[in-house]
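Note that this complex is displayed minus one protein chain, with the remaining chains in position.
For reference, chains read A and B in written order, and residue numbers begin at 1 within each chain.
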Amino acid sequence: MTQTPLNPPRAAARWARYVRRLVAVSVLVYLPFLLTERQIFGYALSNMQLLNIGLSQVNLMLITMLGALSLNYLTGSAGLISIGHAAFYAVGAMTAAMTGSQWGWPFPVVLVAAAISGAAAGLLAGLPSLRVRGIYFVLSTFALHYIVVFVFMEYQYKFFDVVGVPYKAAELGNWALNTPVRWYFFLLPLTVAIYWLLRNSLRTREGRAMQAMRDHELAATANGIDVRILRLKAFAFSSSIAAVGGALYAYYLTNVTSEFFGIHFAIQFIAMIIIGGMGSLPGAVVGAAVWLLLPSIINGLAAQAGDTTGLLRSILVDHKPQLVQAIFGSLVIVLLIFAPWGITGIVNRLRARLAAWKSGS
Amino acid sequence: MLIQVLLSGIALGSIYGLVALGFAVIFKATDVFNFAQGMLVAFGAYFAVTTINLLGLPFPLAIIAIIAASAALGVIIHAVLIQPLSGRPMLAIIMLTIALSIVMRAVIEIFFGLQGRTLTTPIPTGIFMVGEIRISQLHLVAACVSWVCMAAFFAFFRFTPIGLLMRATADGYEAALVSGINVKVMNRLAWGIGASLAAVGGLFLGQLQIVSTELEHIGLLALPAVVIGGMQSIPGAIVGGLLVGLIEQLAATYISPKSTDIVVYGLLLMILMIRPWGLFGQRELGRV
Partner (left out) sequence: MTTALDIRDLSVRYASKGLALDGVSLSIPKSGVVALLGANGAGKTTLIRAISGLLSLHGGQIVRGSIEMDGQSVIGVPAHTLVRRGLGQVPEGRLVFKQLSVEENLKVGAAVLPRATERERIDAVYALFPRLLERRTQAAGWLSGGEQQMLALGRALVTQPRLLLVDELSLGLAPLIVSAIYRQLDLVGKTLGAAILVVEQNARLALDFADTAYVLERGRVTLSGPVAEVANSAVVQEAYLGSRKREDEA
């Protein structure tokens, strides 16, 4: 029996992990300053070099990432697809309006209230899954989305006006979130914490059971685990996070209308998780990042193409949002046809091939 | 007046029925829940604006061009996007059609801009009176044409040899293969028909409203129509369309114009919970 020398490679691997984490944390901490001052160690950086990204876009990405994470958590664990996920953002925004703008509760409490109302809404939205599955369930989420947005619209017109629902400035105690940098240092740890929370939830016995039984209902019932209750729990959890995202969205933008939560916003989330990789948390991160990067890159290209005329100019300069949508949609289509497991799936496969190539033949 | 509301409900419902019929044909033939049907309606309206108003083609020629262009679009969508994904889970294909609608919307907005356009056709837009009731000529023509189209399709489906082959393919895919039916051609045909029916709907809706990408939203009413009527049922789709049209008009008049969405989609939700296979559908054995 040979004893494999465990210590040297193991210790080296551990060190490598620590170093990687240190680098990642440093980058993340330095990022906001990089983006606001547009220089690194004294060297000024052009817009294109920074991919034309500003800190407020990164903040919006973090807020949207909550939606993508929660949606991917739902699909990955419970195997349920919710087309109307943006509805929970609306629920959060509405709760924030009621508790924050109308009743004057402090910001952190508003967030908690949003989480609770989101969970309740998620529970309700998940109820159809007890009765129908598959396409019919997807349709129920579609219908619910319209209903929720209608309720928001009625609320907006009844208590506020056409211009929108206003939100007070967000503050944690005495520390006001009034600059993008402050928002960043609030949102980043929050997103990381939620990512961690979701990941751990997937690793519990319940989480694992749910995933394993996700597609095999009969096996689940035979094992005595009530998968249906677990699914409702997953839905409630996912929706509460999305509602928090919605509240943050509202506070960040300081004013929202019901149009912000239309079906197109909901579809963005689906597109994000398909591009990133359905059912996986890293996939949500990648998807949200792509969603952030694409408009910025297009904007950058448009700035460079300042002198072109005709159709190209029309597309690049006058119709930037449309071009972004066209590329976004085409990316989803291409991935669905050729790589339905998304970008993270592609990366994983490449990694596996690389590992096989290194160790084997 | 109630009669008034019912009449416009029937008129609009006939158009919705036509679009829903196109949707049902695609679904029955290829098992695809085509979320892009709404955009196909919008495309039809834009084809109309282009051929009739921008290019100035004579009306009959324009109609032929619209139908041909939309049928071609349907066939291309099937060949390029749907066929490569055959055998994949239904949800993946649904997302594909959703992504397709995103791309279609962006393309229209790039080429035509965001402003709505008016569609003017030789179809009369006046009103004539029957007693105290005002009847819009446009509504009347739209309803009649829709019914003619639906009847024509029905006749095609039931009485022609190709219609027989389409029915057979929808009845059993493997059985069709075994019997020598060129299933690929059948599927393309279904998509061509589904798209052109949507385009005709777009022609009328584009005149009743403004031609803009918001027509997608109206076209998507075909979804609740088909589900309420029964997804696998051709007559069900038509009845569903009529119901949605009537309910929409009743809600708009007696509740509020903004309430139509919630009433229709609320009804959809109820049907999904109580009788998911729709009014005319058949309960499938096992889990729905």
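As a working rule, a residue touches a chain if its C-beta (ideal position, glycine included) is under 8 Å from a C-beta of that chain, and two chains touch if they have at least 3 such contacts.
Model, not experiment: these values are computed from the prediction.
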- Query: Any idea which chains on screen the missing one touches?
  - Reply: B
- Note on the structure: Contact with the hidden chain, among B:52, B:165 or B:189, goes to B:165
- Message: Touch as defined at the start, partner being the missing chain; which of B:183, B:208, B:242 or B:267 qualifies?
- Response: B:183
- Task: Name every residue on subunit B in touch with the hidden partner chain.
- Result: 161, 164-165, 167-168, 171-184
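Basically, only the chains that are shown with their structure count from here on.
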- Message: Counting only Cα atoms for the centres, state how far subunit A is from subunit B in Å.
- Response: 33
- Along subunit B, where are the residues that touch subunit A in the complex? 33, 81, 84-85, 88, 90-92, 94-96, 98-103, 105-107, 109-110, 223-224, 227, 258-259, 261-262, 265-266, 268-269, 272-273, 276, 287-288
- List of subunit A residues in touch with subunit B within their complex: 81, 83, 128, 131-136, 138-140, 142-144, 146-147, 150, 153, 217, 264, 267, 270-271, 274, 314-315, 319, 322-326, 328-330, 332-333, 336-337, 340
